[in-house]
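Only one protein chain is missing; all other protein chains are in place.
So that you can tell them apart, the chains are marked A and B in the order they are listed, and the count of residues begins at 1 in each.
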Amino acid sequence: MTYTDYLWFNTKKRQEFVRITDEVAVIVAKSGIVDGIALVSAMHITAGVYVNDWEDGLIHDFQEWLEKIAPAGLPYRHHQTGEDNADAHLKRTVMGHQVVLPITKGKLDLGPWEQVF
Amino acid sequence: MTYTDYLWFNTKKRQEFVRITDEVAVIVAKSGIVDGIALVSAMHITAGVYVNDWEDGLIHDFQEWLEKIAPAGLPYRHHQTGEDNADAHLKRTVMGHQVVLPITKGKLDLGPWEQVF
Partner (left out) sequence: MTYTDYLWFNTKKRQEFVRITDEVAVIVAKSGIVDGIALVSAMHITAGVYVNDWEDGLIHDFQEWLEKIAPAGLPYRHHQTGEDNADAHLKRTVMGHQVVLPITKGKLDLGPWEQVF
(Lines give C-alpha, C1' and ligand atoms only; values in the text may rest on other atoms or scores of the structure.)
Protein backbone atom coordinates (compact mmCIF):
# COMPACT_ATOMS: atom_id res chain seq x y z
CA MET A 1 0.00 0.00 0.00
CA THR A 2 1.34 3.41 -0.89
CA TYR A 3 0.18 6.98 -0.44
CA THR A 4 1.70 10.13 -1.93
CA ASP A 5 1.09 13.71 -0.91
CA TYR A 6 2.79 17.04 -1.52
CA LEU A 7 3.43 19.89 0.90
CA TRP A 8 4.06 23.40 -0.45
CA PHE A 9 5.90 26.09 1.49
CA ASN A 10 6.26 29.78 0.74
CA THR A 11 9.18 31.09 2.72
CA LYS A 12 9.91 34.76 3.18
CA LYS A 13 13.54 34.85 4.15
CA ARG A 14 16.62 33.59 2.37
CA GLN A 15 16.94 30.86 4.94
CA GLU A 16 14.12 29.44 7.04
CA PHE A 17 13.68 26.43 9.28
CA VAL A 18 10.14 25.06 9.16
CA ARG A 19 9.02 22.30 11.51
CA ILE A 20 6.82 19.86 9.60
CA THR A 21 6.43 16.93 12.03
CA ASP A 22 2.70 17.58 12.46
CA GLU A 23 2.03 17.95 8.73
CA VAL A 24 3.81 14.66 8.07
CA ALA A 25 1.88 12.94 10.90
CA VAL A 26 -1.42 14.07 9.35
CA ILE A 27 -0.42 12.57 6.00
CA VAL A 28 0.65 9.33 7.68
CA ALA A 29 -2.78 9.14 9.39
CA LYS A 30 -4.55 9.84 6.07
CA SER A 31 -2.52 7.12 4.36
CA GLY A 32 -3.96 4.40 6.60
CA ILE A 33 -0.54 2.71 6.66
CA VAL A 34 -0.07 0.73 9.89
CA ASP A 35 3.51 -0.48 9.53
CA GLY A 36 5.91 0.86 6.99
CA ILE A 37 7.93 3.92 6.14
CA ALA A 38 7.35 7.52 5.14
CA LEU A 39 9.76 9.15 2.71
CA VAL A 40 9.92 12.92 3.28
CA SER A 41 11.93 14.43 0.47
CA ALA A 42 12.55 18.02 -0.61
CA MET A 43 11.70 18.45 -4.26
CA HIS A 44 13.66 21.65 -4.56
CA ILE A 45 17.42 21.47 -4.75
CA THR A 46 18.16 24.29 -2.34
CA ALA A 47 15.89 22.83 0.34
CA GLY A 48 16.69 20.10 2.84
CA VAL A 49 14.78 17.84 5.18
CA TYR A 50 16.34 16.74 8.44
CA VAL A 51 15.46 15.39 11.87
CA ASN A 52 16.73 17.06 15.01
CA ASP A 53 15.80 18.98 18.13
CA TRP A 54 13.06 21.62 18.24
CA GLU A 55 15.05 24.17 20.21
CA ASP A 56 15.53 27.74 19.01
CA GLY A 57 19.11 28.03 20.25
CA LEU A 58 20.13 24.91 18.36
CA ILE A 59 18.42 26.12 15.19
CA HIS A 60 20.40 29.34 15.54
CA ASP A 61 23.57 27.26 15.95
CA PHE A 62 22.73 25.29 12.81
CA GLN A 63 22.40 28.54 10.85
CA GLU A 64 25.71 29.95 12.09
CA TRP A 65 27.46 26.65 11.48
CA LEU A 66 26.11 26.27 7.94
CA GLU A 67 27.26 29.82 7.21
CA LYS A 68 30.73 28.91 8.43
CA ILE A 69 31.17 25.71 6.44
CA ALA A 70 29.29 26.83 3.29
CA PRO A 71 29.34 30.63 3.24
CA ALA A 72 27.13 32.81 1.08
CA GLY A 73 28.78 35.48 -1.05
CA LEU A 74 31.82 33.60 -2.30
CA PRO A 75 32.58 33.81 -6.04
CA TYR A 76 30.95 30.46 -6.78
CA ARG A 77 31.08 29.40 -10.43
CA HIS A 78 27.35 28.56 -10.27
CA HIS A 79 26.75 32.30 -10.03
CA GLN A 80 27.97 32.79 -13.59
CA THR A 81 24.54 31.44 -14.61
CA GLY A 82 22.90 34.44 -12.92
CA GLU A 83 22.07 32.49 -9.75
CA ASP A 84 23.33 33.70 -6.37
CA ASN A 85 22.47 30.67 -4.25
CA ALA A 86 25.31 28.18 -4.66
CA ASP A 87 25.75 28.24 -0.89
CA ALA A 88 22.14 27.04 -0.47
CA HIS A 89 22.91 24.01 -2.66
CA LEU A 90 25.89 23.20 -0.43
CA LYS A 91 24.02 23.84 2.82
CA ARG A 92 21.16 21.57 1.83
CA THR A 93 23.70 18.87 1.02
CA VAL A 94 25.11 19.07 4.55
CA MET A 95 21.64 18.97 6.15
CA GLY A 96 20.38 16.20 3.86
CA HIS A 97 17.57 16.43 1.36
CA GLN A 98 15.33 13.69 2.68
CA VAL A 99 14.50 11.46 5.60
CA VAL A 100 12.77 8.11 5.82
CA LEU A 101 10.59 7.85 8.90
CA PRO A 102 9.37 4.59 10.42
CA ILE A 103 5.62 4.11 10.83
CA THR A 104 4.66 1.68 13.61
CA LYS A 105 1.06 0.92 14.66
CA GLY A 106 -0.21 3.68 12.39
CA LYS A 107 1.99 6.42 13.81
CA LEU A 108 5.37 8.02 13.17
CA ASP A 109 7.79 6.04 15.31
CA LEU A 110 10.08 8.86 16.43
CA GLY A 111 12.41 9.12 19.42
CA PRO A 112 11.44 11.50 22.23
CA TRP A 113 13.19 14.54 20.76
CA GLU A 114 12.95 13.80 17.07
CA GLN A 115 11.28 16.52 15.03
CA VAL A 116 11.22 16.83 11.27
CA PHE A 117 12.33 20.12 9.69
CA MET B 1 5.52 -7.50 5.04
CA THR B 2 7.16 -5.39 7.70
CA TYR B 3 9.18 -6.03 10.83
CA THR B 4 10.27 -3.56 13.48
CA ASP B 5 12.91 -3.98 16.14
CA TYR B 6 14.83 -1.71 18.47
CA LEU B 7 18.49 -1.80 19.44
CA TRP B 8 19.66 -0.08 22.64
CA PHE B 9 23.21 1.07 23.26
CA ASN B 10 24.82 2.30 26.46
CA THR B 11 27.94 4.18 25.52
CA LYS B 12 30.59 5.17 28.01
CA LYS B 13 32.47 7.94 26.28
CA ARG B 14 31.30 11.27 24.93
CA GLN B 15 31.83 9.96 21.43
CA GLU B 16 31.80 6.32 20.38
CA PHE B 17 31.68 4.44 17.10
CA VAL B 18 29.77 1.17 17.37
CA ARG B 19 29.67 -1.30 14.50
CA ILE B 20 26.16 -2.74 14.22
CA THR B 21 26.26 -4.65 10.91
CA ASP B 22 25.87 -8.01 12.63
CA GLU B 23 23.00 -6.85 14.87
CA VAL B 24 21.15 -5.51 11.82
CA ALA B 25 21.80 -8.75 9.88
CA VAL B 26 20.27 -10.77 12.74
CA ILE B 27 17.14 -8.61 12.66
CA VAL B 28 16.92 -8.93 8.87
CA ALA B 29 17.11 -12.73 9.24
CA LYS B 30 14.42 -12.71 11.96
CA SER B 31 12.16 -10.57 9.77
CA GLY B 32 11.92 -13.26 7.10
CA ILE B 33 12.02 -10.54 4.43
CA VAL B 34 13.53 -11.88 1.20
CA ASP B 35 13.62 -8.78 -0.97
CA GLY B 36 13.15 -5.32 0.39
CA ILE B 37 14.82 -2.68 2.48
CA ALA B 38 15.91 -2.18 6.06
CA LEU B 39 15.68 1.30 7.56
CA VAL B 40 18.30 1.76 10.29
CA SER B 41 17.59 5.03 12.02
CA ALA B 42 18.98 6.62 15.19
CA MET B 43 16.15 7.58 17.51
CA HIS B 44 18.32 9.95 19.50
CA ILE B 45 19.19 13.32 18.03
CA THR B 46 22.85 13.30 18.95
CA ALA B 47 23.42 9.87 17.40
CA GLY B 48 24.03 9.02 13.78
CA VAL B 49 23.99 5.94 11.60
CA TYR B 50 26.33 5.66 8.65
CA VAL B 51 27.95 3.13 6.35
CA ASN B 52 31.70 3.07 5.79
CA ASP B 53 34.91 1.16 6.29
CA TRP B 54 35.69 -0.89 9.41
CA GLU B 55 39.23 0.36 9.83
CA ASP B 56 40.44 1.87 13.08
CA GLY B 57 42.62 4.51 11.41
CA LEU B 58 39.71 5.77 9.36
CA ILE B 59 37.45 5.90 12.41
CA HIS B 60 40.13 7.97 14.13
CA ASP B 61 40.20 10.25 11.05
CA PHE B 62 36.42 10.63 11.20
CA GLN B 63 36.65 11.72 14.82
CA GLU B 64 39.40 14.27 14.18
CA TRP B 65 37.57 15.57 11.12
CA LEU B 66 34.24 15.95 12.91
CA GLU B 67 36.03 17.83 15.69
CA LYS B 68 37.48 20.19 13.09
CA ILE B 69 34.27 20.97 11.24
CA ALA B 70 31.94 20.92 14.27
CA PRO B 71 34.06 21.58 17.36
CA ALA B 72 32.97 20.96 20.93
CA GLY B 73 33.33 23.78 23.42
CA LEU B 74 32.20 26.74 21.32
CA PRO B 75 29.68 29.12 22.91
CA TYR B 76 26.72 27.50 21.13
CA ARG B 77 23.37 29.10 21.86
CA HIS B 78 21.92 25.64 22.51
CA HIS B 79 24.04 25.59 25.67
CA GLN B 80 21.93 28.35 27.23
CA THR B 81 19.38 25.60 27.88
CA GLY B 82 21.89 23.86 30.15
CA GLU B 83 22.98 21.38 27.46
CA ASP B 84 26.62 21.14 26.43
CA ASN B 85 26.27 18.94 23.36
CA ALA B 86 25.40 21.24 20.45
CA ASP B 87 28.45 19.92 18.63
CA ALA B 88 27.03 16.39 18.83
CA HIS B 89 23.86 17.58 17.07
CA LEU B 90 26.00 19.06 14.29
CA LYS B 91 28.31 16.06 14.06
CA ARG B 92 25.43 13.61 13.73
CA THR B 93 24.01 15.81 10.95
CA VAL B 94 27.27 15.47 8.99
CA MET B 95 27.39 11.70 9.49
CA GLY B 96 23.70 11.20 8.76
CA HIS B 97 21.07 9.89 11.14
CA GLN B 98 19.88 6.90 9.15
CA VAL B 99 20.60 4.52 6.34
CA VAL B 100 18.37 2.38 4.18
CA LEU B 101 19.95 -0.97 3.41
CA PRO B 102 18.91 -3.23 0.54
CA ILE B 103 17.85 -6.79 1.36
CA THR B 104 18.31 -9.27 -1.50
CA LYS B 105 17.63 -13.02 -1.23
CA GLY B 106 17.08 -12.69 2.52
CA LYS B 107 20.38 -10.98 3.26
CA LEU B 108 21.79 -7.47 3.57
CA ASP B 109 23.03 -6.61 0.09
CA LEU B 110 26.16 -4.67 1.00
CA GLY B 111 29.28 -3.94 -0.99
CA PRO B 112 32.52 -5.69 0.03
CA TRP B 113 33.64 -2.99 2.49
CA GLU B 114 30.31 -1.67 3.64
CA GLN B 115 29.78 -1.80 7.40
CA VAL B 116 27.05 -0.10 9.38
CA PHE B 117 28.02 2.09 12.35
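The rule we apply is simple: a contact is a pair of C-beta atoms (placed from the backbone, for glycine too) under 8 Å apart; a residue touches a chain by one contact, two chains touch by 3 or more.
As the structure is a computational prediction, the values presented were derived from the model and not from experiment.
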item	value
Residues belonging to chain A that touch the chain removed from view	2, 4, 37, 39, 41-45, 69-70, 76-81, 86, 89-90, 92-94, 96-98, 100
Residues in chain B touching the chain absent from view	35-37, 50-53, 55-58, 60-62, 65, 69, 94-96, 99-102, 104, 109-111, 113-114
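Definition applied: only the chains that are shown with their structure count from here on.
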item	value
Interchain centroid distance [CA atoms averaged], chain A/chain B, Å	19
